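Just below is one structure, and these are the notes that go with it.
What you see is the complex with one protein chain gone and the rest in place.
Order of writing sets the chain letters: A, B and C. Residues in each chain are counted from 1.
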Amino acid sequence: MNPISQLFKNKKERILNIYFTAGYPNLDDTTDIILSLQKAGVDLIEVGIPYSDPLADGTTIQDSSQTALHNGISLQLALDQIESIKDQVTVPLIVMGYYNQFLQFGMEQFVQRLVACGISGVIIPDLPMDYYESHYKELFQSNNIAVNFLITPETSPLRIQKVDQLSEGFIYMVSRSSITGAASDISDEQKQYFERISNMHLNTPRLIGFGIHDKTSFDMACQYVQGAIIGSAFIRYLKEYGVEGIGEFVDRIFDN
Amino acid sequence: MNPISQLFKNKKERILNIYFTAGYPNLDDTTDIILSLQKAGVDLIEVGIPYSDPLADGTTIQDSSQTALHNGISLQLALDQIESIKDQVTVPLIVMGYYNQFLQFGMEQFVQRLVACGISGVIIPDLPMDYYESHYKELFQSNNIAVNFLITPETSPLRIQKVDQLSEGFIYMVSRSSITGAASDISDEQKQYFERISNMHLNTPRLIGFGIHDKTSFDMACQYVQGAIIGSAFIRYLKEYGVEGIGEFVDRIFDN
Amino acid sequence: MTNYKINKQGFYGKFGGAFIPEMLHANISNLQNQYLKIMEDPDFQRQFKKLLRDYVGRPTPLYFAERLSAHYNTQIYLKREDLCHTGAHKINNTIGQIILAQKLGKSRIIAETGAGQHGVATATVCALMGIECIIYMGEKDIERQAPNVSRMKMLGAEVRPAKSGSKTLKDATNEAIRDWIDNPVDTHYIIGSVVGPHPYPDMVARFQSVISEEIRYQLIDKTGKAYPDHIIACVGGGSNAAGAIYHYIEEKNCNIILCEAAGKGIDTDHSAATSILGSQGIIHGSLTILMQDQEGQITEPYSISAGLDYPGIGPLHAALIDGQRAEVHSVTDDEALKAGYQLSKLEGIIPALETAHAFAVLDKRSFDKDETVVINLSGRGDKDLKTYIAHL
Partner (left out) sequence: MTNYKINKQGFYGKFGGAFIPEMLHANISNLQNQYLKIMEDPDFQRQFKKLLRDYVGRPTPLYFAERLSAHYNTQIYLKREDLCHTGAHKINNTIGQIILAQKLGKSRIIAETGAGQHGVATATVCALMGIECIIYMGEKDIERQAPNVSRMKMLGAEVRPAKSGSKTLKDATNEAIRDWIDNPVDTHYIIGSVVGPHPYPDMVARFQSVISEEIRYQLIDKTGKAYPDHIIACVGGGSNAAGAIYHYIEEKNCNIILCEAAGKGIDTDHSAATSILGSQGIIHGSLTILMQDQEGQITEPYSISAGLDYPGIGPLHAALIDGQRAEVHSVTDDEALKAGYQLSKLEGIIPALETAHAFAVLDKRSFDKDETVVINLSGRGDKDLKTYIAHL
């Protein structure tokens, strides 16, 4: 069984998935960040591979990606960094990046490297489900790499069912129709959306992402699903306090 | 008989007609210039009435007109100036100006004033012959004001005949097809034109104008016709040496 | 109504004629004798029509302006001269004159320009025919119509600044005439409006008359009626207006509305509202209405729009106004700007500042709900963006 699925089987609530950008703030921070997050007790770690044209990301992550690229990060290097600590990592790792990066790397080669690095899953926001199904499903499944798809408030019920069927690991539930909006409280509209999805009784567990930035919003999300993803808020914290601040950041979310 | 016609009857060669701009260089110079020219022995004096849009004039005369207008000259004032010395003036006077100035003044009134000022002729370069004939011929003739028309190298023989028939006083023979060109020697082409006209044996005497600027060009012109008109060259001299220089300017032309 | 037909001597009633110095006589009388013969020649017509179609882009559309019509509660159609190659009606005339100049055997072209549209249109046809081209333009206009100066240069024309007088259109015209006097044999002078000595007003009006020829059949197609209840145009010299009304002058039921530039207002000394501030006189060889002082000195006009910044109007328009065949409105700079902004936002069409004056009439008088109003959209506003934005 894929480690991510295992996680969701073992832990039914308050799963914390932290996203960070590889090579940011400094080129060599990747490994430290993973190990610090693991030490702080997060459940899942999502390593963003910086891209020149990150369509689906908000400005915080865009900026961190540009810095990381400027620092000299590459997919190759990010994977090397992860591989270098793979024996120390027990938390399931997910790689997030854009389809073109992996396409140029070579999809087969990419999956081989994921396996070699001990990575459990991927998020490729611009790889459509149909295309995945016809081109890559077998490749990923046979290598036991979970592919996690997204749903949004606009995703139709039919399509959600399809996502449910195709996603391994978890469904990335985009909390709202805004990637660039500032962190804000969760609105009634969003709550209705969360409830609507809960009532669908899907097979795949869900994590809520986008706009989750503190204990309050994390707790709120956890009322509806098994956990949540924090990205931009973590990047901003990292920028201000560096790797040393990670423990405190996570503590505050969990309120340990 | 009109004084201009009388002049041409009495003097068969080397008639010198000097053009100057009323109110230039100084507003009150008009009378001094006339009297100085008369004293210096010129045969005819052409008083230019400054106009805002002097289409048929070269830049020297344009500039003098703009200065004179700036000085405060007007048709009314120029005529007043002339009238103030009319008893001292024996040389025939010609007024040169554009049709619109006289039209606004009132054509009848204008002719009355010419008579009152002792002026013998007019040159209105933009008043077409036909229009003159049908509208103003009687007015000018009955008041014994000579109207002098122009011919150019491009004027057709038929039209020259008409000019000959309609002009009183003299025909203004434009020496060349350029109003703005610098003073230069008379070309072979021009000589052919002068000869061509001479061979037409016209009734009306001719004066050559445009480009006549010194004794040489004056002498050359006088080989073909009874005399010549100097305008720009005189204005330039006036600008440099003022009214006091007039005697010397005329002397040099006549080479007395 | 026969007063509005030109006679042999080039007069519309008492207005018109050819008050020119003898130095221009050979050229002008040659033109007078030749222009109709040449223009009516089938060969000329074929060449003219073909270039109007394939090069200029005629017919230009007659566009029903839905949002503007709703705003003013009437039926407004726009004649889209802004879609002509080079962006204004001016090229209808330059195409005609360049063919004519060729038939006259001329090898050098001169022209005056105010807004630069006529200069560009002339430079354009000279490039098209491979003929030398010199454009006179007031120094002040060279500054305020910079894009058009660049265009003329790109097209290979020489732009000569007119530095006398008000340094605008009037003075550029003077300089062009002087050039013609100096070059009587090889040069044709392409005047840009229905001004100047006969035959220019008639010749230019005929070349521009394609506008109302098209309006006529387009209007029948769209409304079933051959003429609009009102036809509106701005007047600098009057060529776009002449073209737009040409076939409607004798149609009594078609009301003609002409718009002049009032500049900062007719009671200031910064205006170009010729019909109100002017009187009869001679300008550029034509007996017409012009702005002048009591001495007959021509006044320096003012308008924010370089193409209307002219102290005279064509003799046809003088006759139409004098005979009360046309209704005249004077439009200030501010009113024109406002009309320009409004047309941009309501219809997605940025008009030339000249043209904007015509649209300002919509705020000055009302039209019935079911009346058909045609506005001649004489040119596009690309050349005026700097001015528009500066006043936004």
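Going forward, a residue touches a chain if its C-beta (ideal position, glycine included) is under 8 Å from a C-beta of that chain, and two chains touch if they have at least 3 such contacts.
Remember, predicted model here, so these are calculated numbers, not experimental data.
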Partner chains on view for the chain not depicted: A, C
Contacting the left-out chain in the complete assembly, out of A:T30, A:T155, A:Q190 or A:T204: A:T155
Candidates A:F8, A:Y24 or A:Y98 - the one touching the absent chain: A:Y98
Residue in contact with the excluded chain [from C:R53, C:K163, C:K225 or C:K252]: C:R53
Contact set of chain A toward the excluded chain (per top definition): 51-53, 55-56, 62, 66, 69, 74-76, 98-105, 125-128, 130-131, 149-152, 154-156, 159, 174, 177-181
Residues belonging to chain C that touch the chain removed from view: 53-55, 57, 60-64, 67, 80, 82-85, 87, 123-128, 130, 147, 150-151, 153-156, 341, 344-350, 381-382, 385-386, 388-389, 392
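The rule we apply is simple: only the chains that are shown with their structure count from here on.
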Each chain counted as touching chain A and chain C at once: none
Greatest separation from chain C - chain, by CA centre: A
Centre-to-centre distance between chain C and chain A (centres being mean Cα positions), rounded to whole Å: 67
Rounded Å distance, chain B centre to chain C centre (Cα mean): 37
Between chain A and chain B, centroid-to-centroid distance (C-alpha), Å: 97
Junction residues of chain B - those touching two or more other chains: none
